[in-house]
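What follows is part of the complex, with its chains left where they were.
We call the chains A and B, going by the order they appear; numbering starts again at 1 in every chain.
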Amino acid sequence: MSRTASWCQDCLHYAFDYETPKTLVIPHFGVGFVFRLTQLLVVLYVVGYVCVVQKAYQETDSVISSVTTKVKGFAFTNTSDMDPLFWDVADYIIPPQGDHSFFVLTNMVMTSKQMQTRCPELPGPSTTCMNDCDCIVGLNDPRGSGIQTGLCVNYSSTVQTCEVLSWCPLEIDTKLPERALLAAAENFTVLIKNSITYPKFKFHRRNILPHINSSYLKRCEFSPSTDPDCPIFRLKHIVSETGEDFQDVALKGGVIGIIIDWSCDLDFWAGKCYPKYSFHRLDDKHRNVAPGYNFRFAKYYKTPDGEDTRTLIKAYGIRFDVVVFGTAGKFGIVPTIVNLGAALSFLSLVPMVCDWFMLTCTRKRDLYSRQKITHLSEDAEAELMSMGTAYGTQ
Amino acid sequence: MSRTASWCQDCLHYAFDYETPKTLVIPHFGVGFVFRLTQLLVVLYVVGYVCVVQKAYQETDSVISSVTTKVKGFAFTNTSDMDPLFWDVADYIIPPQGDHSFFVLTNMVMTSKQMQTRCPELPGPSTTCMNDCDCIVGLNDPRGSGIQTGLCVNYSSTVQTCEVLSWCPLEIDTKLPERALLAAAENFTVLIKNSITYPKFKFHRRNILPHINSSYLKRCEFSPSTDPDCPIFRLKHIVSETGEDFQDVALKGGVIGIIIDWSCDLDFWAGKCYPKYSFHRLDDKHRNVAPGYNFRFAKYYKTPDGEDTRTLIKAYGIRFDVVVFGTAGKFGIVPTIVNLGAALSFLSLVPMVCDWFMLTCTRKRDLYSRQKITHLSEDAEAELMSMGTAYGTQ
């Protein structure tokens, strides 16, 4: 036998000899029971909690979404301040086309026929004056309404204020109607079309579910209990679901979230993926700090002689934000392996627990200890050495 | 030797004595082979699948993004219904500035010179009448066009309908042109500027890549094969990539997603992070349920004598939603540890498999079993006890 061949054989032995721990079997019911019980608890946790409750064997992905909305309805207003007016979608939805957000005008302060000219400031602590010396030419006070011209002029028969260069007449936004102008907006309806994708799973879906047909869509109206799949919502119902009163919100405006939850379990044995709608008021309903929701916009006109004039509208209303969120889960090999592996680690703790129990709590602990644990013995070793050659090459 | 010192020594022994399992080496090629093979399989899985394919050693972060779009192009329309008209960006992009979404008007029903007045309803099952009794004063029917005045008037020489208070003349939106008015929109181009951030990795990038210069940007046009990096898209091309025909979609409108995938591997040895564009129709192309995309808006005018008049436009067109998504991955110590740890757990299963194989499938299983497993022996113990003192302090 050559030395190379021998060396190879050694290598093979080193690679393929199997080294296994020597074990001691202890026929003690208590210890065995503790052992099986802890094993069972770990397995139960893995199967029950991790797999069934938390679905930790799933990969997840976040939703990407596209929303279109279409409001329907009209209103007729007839107040003392204004001419009788008819309002349709083109009048009360501003801007006319939004993506995941739309604004319904419900109340307003309208200031017509504004032109770039001079007029007396609205009376206030910093704007009333006795004579021209109280007014500073060119002063641009952010709390004021325009650039001061330096003159002090009559605002009314009793009050004098500084004159400003601005869009005149000035807006007087304290005269907000006490009842929302477009109170009828509560009966408007909105059709929300939502299309989502989970890109990792190449999964597309729309909130107009396959079983919804055209005739159902014409007459249905969302209701959590009776029509949870209908994508047509009555504004009054949306607001009342948030716990608010429509007329209250309509008066000063507000922001309402229409929340669509697309949380889905995409495993074929689950196979359910439907939108769940909920509603939530997003602005601060406690009225003390910057309450409500409003913004200003203007319609611009030219007078017949070519001068610019505008109608300024301070628009109060409800902005509806369609908030789409969701996480889809689907069986994935990596999370499964990771979670099983982590649980297996705990199984490897079980013998440690049982050994401790066996060596401290059982009656025969000294016996078990002696048979399980050998202390290194140099005497026995010397003895063994003398016997060593009998064993053959090791 | 004092008792305290002795106690300390005991403690040290307890802390630093090393307890190691006694093992048995079995020179059986079959068992050894199974052992090494299963070890190899686990290692292969970890290296091959978890690390290379799934990149499970990476931390991930979601993209945050900002988009600006700029459409170019103009069209000229000359139909029998309308005066010849020239259309530029300011005319057909509504609203003029969007963020991740822009709307291109392609077809429309225009109703000019509407004023707040009274006119007969459009004929229909619920609006035709014989006399005033069929019409209810103040009725606000959501399917109608206005508030009924209670009168029954001539709509045409043959049909009588209830009179309504509304913006008159009423819109007749059934007369949609059969060919899209702005068919020329297919040749418009859009420049999309997209800036993204992965906040966890402090990584910023733009879709106008560093190697793109101004002159290239002036003449390039996106094409998946020849110009995949050019951020200028021809609308016709976008629509055709979704599998649709531009003129079909232009007729009734639609929603098209321009999807930018920023999935990136940010590890320095990968170092590639480019946007990938794809296109997807987002609305329901099966025309039966609420098909297409349209909305109404109005342009408001004052007549020379100060009365309000408006031009109502029911705008059909294509809304392009720029949808940016992506996940960046970068080497992270925690996911690496977790995945390696989980795989190690499986390595600890390997001996269990081999032991089972050894003790049930090999010829010499009884021999192996006897040498590996000791059964607790109280007799041997008694014998051992008598020998015990010879061992020295235990």
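Keep this in mind: a residue touches a chain if its C-beta (ideal position, glycine included) is under 8 Å from a C-beta of that chain, and two chains touch if they have at least 3 such contacts.
Keep in mind that this is a model prediction, so the values were computed, not measured.
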Assembly copy number, counted for this structure file with 2 shown: 3
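FYI, only the chains that are shown with their structure count from here on.
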Averaged-CA centre spacing for the pair chain B and chain A, given as whole angstrom: 15
Sites on chain B touched by chain A in the complex: 19, 21-29, 31-33, 35-36, 45, 49-50, 54, 56, 62, 94-95, 98, 100-101, 103, 116, 140, 142, 146-147, 165-167, 255, 257, 259, 261, 280, 282-284, 288-290, 293, 295-298, 300-302, 304, 310, 312, 315, 319, 321, 323, 325, 338-339, 341-346, 348-349, 351, 354-355, 358, 371-378, 381, 384, 388, 390-392, 394
Of chain A, residues touching chain B in the complex: 12-13, 15-27, 62, 64, 66, 68, 70, 72-76, 83-86, 88-91, 93, 95-97, 99, 184, 187, 189, 191, 193, 195, 197, 199, 204, 206, 208, 212-214, 217, 299, 301, 303-304, 309, 333-334, 337-342, 344-345, 348, 367-368, 370-371, 373-375, 377, 379-380
